[in-house]
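A protein chain is absent from this complex, but the other protein chains hold their places.
And now, subunit A:
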């Protein structure tokens, strides 16, 4: 479980300070999947960094699994907005990095790493280096790296932004299947309203400057959902249309 209480974060800028997030109140229940949408620069990445313990809030408190966040923890995985792969390691080697950092046996992790790479459609690419992979492939390697430790809390920052529409749907379906099989407490940042509605239990809309919670929408649509077919369901269409309106207004504010 993740709980944020009146969390604000400002950054020092040239003359004044930039308020990236302002008094955010948000709880994500154990095993819940929350999607966060909002315009560019409204503080989505900052929100994930705060939960991951990479940044400290200027004010307010954050707890993960009941304890206050003091810094990064091994059961919290962050998939960054950039793939951030090590250029000297193969896809497999990159996925195994968290295993090595946790000083766990590499051999045990390797089997799971291969399965994950196969699952995201990189079966023939285990031994390729990042420079031999497309942007979308690199992003999928980063996804596997975030998943390998089977984290209790999974934070994802636009994990599918570099993918084409069809691969994106495949990946979303994979992620949904993984989540149904073993629900991690998930915060998923995306720019795609459809994706948010497809994957999330609740969708949080942030408004920019300063980042505030504009609206929280519960998505009560039975799973498994699929982008292709569920998109036509009236309930989905309604959610998407509503979020679109909120997001459009949030931009003007």
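Please note the rule applied: contacts are C-beta pairs under 8 Å (C-beta built on N, C-alpha and C of every residue); 3 or more make two chains touch, one makes a residue touch a chain; residues count from 1.
Everything that follows uses one rule, which is that contacts and distances are computed from a predicted model.
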item	value
Record-based protein name (UniProt) of the chain missing from this complex, from "Phenylalanine--tRNA ligase beta subunit", "Hydroxymethylglutaryl-CoA synthase", "Carbon-monoxide dehydrogenase small subunit" or "ABC transporter permease"	"ABC transporter permease"
Option from A:26, A:52, A:141 or A:172 whose C-beta touches the chain left out	A:52
Identified contact with the non-displayed chain, of A:39, A:114 or A:129	A:129
Full-complex contact with the absent chain, from A:101, A:123, A:180 or A:237	A:101
Footprint left on subunit A by the chain that the document does not show	49, 52, 54, 71-74, 76-78, 80, 82, 84, 86-88, 97-98, 100-102, 129, 131-132
